[in-house]
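See below for the structure under consideration.
Every protein chain but one is kept in place in this view of the complex.
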Amino acid sequence: MKEVVNLPVKNIEEEEYHINMGPQHPSTHGVLRLVVSLQGEIVKSLKPHCGYIHRGIEKMCEKDTYPQIIHLTDRMDYLSAHINNHAVCMLVEKALEVEVPERVKYIRTIIDELNRIASHQLWWCSFGMDMGGLTCFFYGLRDREKILDIFEESFGSRLLHSYYTPGGLMMDIHPNFQKSVKDFIVYFRKKIKDYDDLLTGNIIMQERTKGVGILSKEDAVSYGVTGPSGRGSGFSCDVRKNHPYGVYDKVEFNEILMHEGDTFARYMVRMHEMHESMKIIEQLIDNIPAGDYSVKMKAVLKLPAGEYFQRVEAARGELGVYVLSDGNKTPFRMKFRSPNFSNLSALDHISRGGKIADLVAIGGSLDYVIPDIDR
Amino acid sequence: MKEADFRDNETLELFKKSGGNILLTTIDAIFDWGRSNSIWPLTFATSCCGIEMMAAGAARHDFARFGIEVYRASPRQADVIVVAGTIVNKMAPVLKRLYDQMSDPKYVIAMGACAVSGGPFFYNTYHVIRGVDHVIPVDVYVPGCPPRPEALLYGVMQLQRKIKLETMRSPRSTDDLLR
Amino acid sequence: MNFSIYDFTSFNQWLDKLLYDNLSPFWAVVVEMTVIGLVVLLFYALIGLFLVYAERKVCAFMQNRVGPNRVGPYGFFQTIADLIKLLLKELVHIKNADKLLFNIAPFIVICASFMAIAAIPFAKGLHAIDFDIGILYVIAVSSLGVIGVLLAGWSSNNKYSLIGAMRSGAQIVSYELSVGLSLLTIIVLAGTMQFSQIVEGQANGWFIFKGHIPAFIAFVVFLISSTAETNRGPFDLAEAESELTAGFHTEYSGIKFAFFFLAEYMNMFIVASIAATVFLGGWMPFHVSGWEGFNHVMDFIPPLIWYFGKTFFVIFLMMWFKWTFPRLRIDQLLTLEWKYLLPINLVNILIMAFVVLMGWHF
Partner (left out) sequence: MNNEQLKERILGLVPDAEFQENKQFLTFLIPPARLHALAQKLRDEEDLAFDFLFCLTGVDLIKQLMVIYHMESTRHKHQLVLKVQTEDRLNPAFDTVCDLWKTAEFHEREVYDLLGIRFNNHPDLRRIFLDEDWKGHPLRKDYTDEVNIVEL
């Protein structure tokens, strides 16, 4: 007689349903892969798998000279390319004890802030798209083109500029620069109201984001969630305030802090930051001092042996650059502390218990740029 | 751009010279007209070039004019995969799989220096595929780091031109055509 | 023999007579049905293509773009190019998919929308069949489509598809209620379910005006719930692109995908024409009692123009929704239906019944 086999009875309630989001998925903003365990529509847990765009930039840096490295940093977080350049330039300047002219500091600060606005505009586009409002995408990109026009006028490139060099700038700003920036501020002050009308005030959007994906302040600090995402949880992590660089110590601006820690708070922090950035630019644009746009540097830059660290506030959070130099023209070890990498680590924690749609909204509000995670 | 400049590469049109039966050429013309005017891209971007691809779809450059705005997230329904950005060793099998999942006829545009040749990540790195043509066949290369949206549009128009030369007839050898 | 674009009854009678005079009754019926079928099929394809084009232009207009303009004048042949391409695209056979159901699903979806068109009156005398339970028929038939969606999701052997199908099932089953009840409100007022009589009943004023506030509420509820029933944004959870890549039709390619694509637009056309017929008077011109001259001018505009004008107005409203609102979450979607629309609807019917009883309507 055949033996009766007792198959293990599975409890359907406890069974999990795994789906792969990515590497090609519209809401992962690139090639991130999230393995999501679902129970019905509810996210039980998720595991991020990175590395689908890991290009080994840190290894390349060990063979490249410092001016070459600047070009690689552009391609990490391409949406805040200038700010990444700024970090490396300041690090080299600090190591060589070079003081850059005031004019350079002013211009760098203005362009950093323009870059931050452009980045937040693109975030708004993609956040709107993640929420299902496709028109947001076009509104945001329409206004972003205006900033790209300013960039193109001054340094001839739209996205990756490598405009900063150790010791100053690649070239002087275009004579029209001040006028076009001022025009843009006037234009964007008007247009940002559209953003509020279209998405911020929308009942569906508010229902979907308020109270969703809550990240407490303690967790934000522990996970190292910085930038607008961290400030949405009340974590005062603005490098511009805490460790001022450029001319941030000379301008008046507020560090936007919200304490709810939900998706809507992260959204609102970015919306307010665009206003703050415009405020900073307005204070600086008329006061750019005359002078050289660059100081004379040696042809081959050799950093004295030692360790150097530079922190800047990129559009998505704190970017840290660590260099261990052995006195050669190339770094011995270079490490980028990328904001998105730490922000991503919190995704599992904050999206548990939400729905799939919440996961998408949370991902949009963390605003990750995958090449910056993978480097 | 002037029409003459656009057509400065004449090798493509040589393929058309070989002539054929009127019924087949008419059907060819209709099919090619349909295919070339409805190229739906796959939503796929790996890095910086993806942003310029988005910009190409946005209000200023608006590649909906060519009927390309129907971004399909599912590879089954897409016609062209615009490889926008670096492809690394870990991504290569995924890309191959995406390409295999697309239904024929399918086309590939390699957008940006990374996809064309590895670009800035050619030397001293251990994880980058130097050119996406090592993984999947490429129809049009669009150089630039990243290419401007206009460049992508130009690439798409060249792809349309290429599609217009497709035929159902059995292919002839290149020597035959160039004679 | 006088044909007029105001009344197609005489044309129908002439055609009917012609066929019966020349053929045996059996063949006359066969020919009649074939002709009607072909006309409806052609109409279906044309409207579908036009709607896709219209949507692309409307969304371009809302997004500061120009939309298709390279293929033909103003890009008018864009959708024809798309159709040719989709027809010629490879049909991917999915391993481990349920072959029969996988292949049959798009046909169910398209047949459901195809059948619903039959009952809709386009002008006086211009409809395929005039049921005395026309509204009931349309509601019943149009909700058959969900079976196709469920089958597509189930048989694709794809997890995204399954989630999309389940969402769609929950959504359509719930919103079907609101659609039915909001139409019921008007049936209470009209006292009939036959489309031709409903339209006739609006000769001296459209129901949305005749029925006071309850009719207007019913119209709004119908608009919301019919948008949801057609799986369009902001209720496009079944295909939610940013969440489920393409939802239930993730695995479909070529012409089968085109069927889903077309069915979506046709469903939109159908619900829009029901809205136009039941609430906005169908092909009836706009009349204000007492203004004879004005009414006469209105009568001069052919009913087909009235009908399509109203339908496209409603379609434009639905496109406007889609391109403005972000998508709802599944629990909010069900909350909206069961906690808000349904109670509002039930109360609304009571009020309407009361209004009709007291004779307060016009």
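Every chain is named by a letter (A, B and C) in the order it is written, and numbering of its residues begins at 1.
We adopt the following convention: a contact is a pair of C-beta atoms (placed from the backbone, for glycine too) under 8 Å apart; a residue touches a chain by one contact, two chains touch by 3 or more.
Computed from a prediction, not measured in an experiment: that's the story for all the values here.
Partners of the chain left out, restricted to shown chains and counted across the full complex, are A, B. Interface note for the absent chain: among A:58, A:172, A:207 or A:260, the touching residue is A:58. Note on the undisplayed chain: of the listed residues A:120, A:146 or A:311, the one touching it is A:311.
The missing chain lies against subunit B, touching residues 89-90, 122-128, 130. Residues of subunit A in touch with the missing chain: 50-51, 54, 56, 58-59, 63, 219, 221-224, 226, 235-237, 242, 306-309, 311, 318, 320, 322, 324, 333, 335, 337, 341-342, 344-346, 349, 374.
The rule we apply is simple: only the chains that are shown with their structure count from here on.
We define each chain's centre as the mean of its Cα atoms; on that basis subunit B and subunit C are separated by 38 Å.
With centres set at the average Cα position, the gap from subunit A to subunit B is 31 Å. Shared contact sites, meaning residues of subunit A that touch two or more other chains, fall at 25-26, 137-138, 142. The set of subunit C residues that touch two or more partner chains comprises 63-65, 241, 245. Across the interface of their complex, subunit B is touched by residues 56, 60, 63-71, 75, 77-78, 80-92, 241, 245-246, 249-254, 257 of subunit C.
On the subunit A side of its complex with subunit C, the touching residues are 17-19, 25-27, 41, 128-135, 137-139, 142, 198-199, 202, 204-205, 207-208, 355-358, 360. Per the touch definition, subunit C reaches subunit A in the complex via residues 59, 62-65, 159-160, 163, 167, 233-234, 236-237, 240-245, 323-332.
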